[in-house]
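Have a look at the structure that comes next, please.
Note that this complex is displayed minus one protein chain, with the remaining chains in position.
Moving on to chain A:
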Amino acid sequence: MPQQTFVLNGEQVTVDAPDDVRVLWVLRDLLGVTGPKYGCGINVCKACTSHINGRGFNPCSVQVGDLEPTDEVTTIEGLPATVGADGAELHPMQQAWLDRDVAQCGYCQPGQIMAAVALVKKVRREGRSITQQDLDEIRNICRCGTYTRIREAIQDGAARM
C-alpha cells in the first residue's frame, strides 16, 4: 500500500492509501478529520471545501496521490491557526459566523466558512473588495437556506480579516 504524505493543519501526516483515493476520504475515513463534509462527491455542493496552500479546493475531487509532501491542506479544524491565532479558538470569519448566528443544521457551514475565507483572499489578490456578484457566484449549497446570513457574515468577516 503506498504511503501518502502531506501537511495537514500544520503537521506532516503520512497515511497508507492507494493513490486514487480522493483526499476527502483520506481525511474523513482514514484520518478521522470530519470537519469537511460529504454532500455530493462530484465537486458540486462544496460542503467539503478546504484549503490547499492557502487556496480554496474541494478534496472530493483530488486524488491523494496528486498531493506533494509539501502541500499544505487546511480544513476547518486548522483554520484558526492560519491567522497565527496562538491558542485562539476562532478565525475572524468563524467569529463573524457566530455573531450572525449563521448556522442552522450546520452541515454545510465548515465548507461555507472555508469558501468565504478563500473568496476574501481571492478578491484581495485581485486588489478589490467583495461585491454582490461575488456573493452570487458562491456555489456552496445550504439546504437550510441560510444564504442571507452567510452574505452578511462574509462581508463582516472580511472586514475583520
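As a working rule, a residue touches a chain if its C-beta (ideal position, glycine included) is under 8 Å from a C-beta of that chain, and two chains touch if they have at least 3 such contacts; residues count from 1.
Just so it is clear, contacts and distances are computed from a predicted model.
Going by its UniProt record, the hidden chain of the complex is named "Molybdopterin-dependent oxidoreductase" among "Molybdopterin-dependent oxidoreductase", "Lactate utilization protein B", "Carbohydrate ABC transporter permease" or "Regulator of SigK".
On the side of chain A, touch with the chain left out of the figure occurs at residues 17-18, 20-26, 28-30, 32, 34-45, 47, 52, 55-63, 66, 75-77, 89-90, 94, 97-98, 101-110, 113, 115, 118-119, 122, 132, 135-151.
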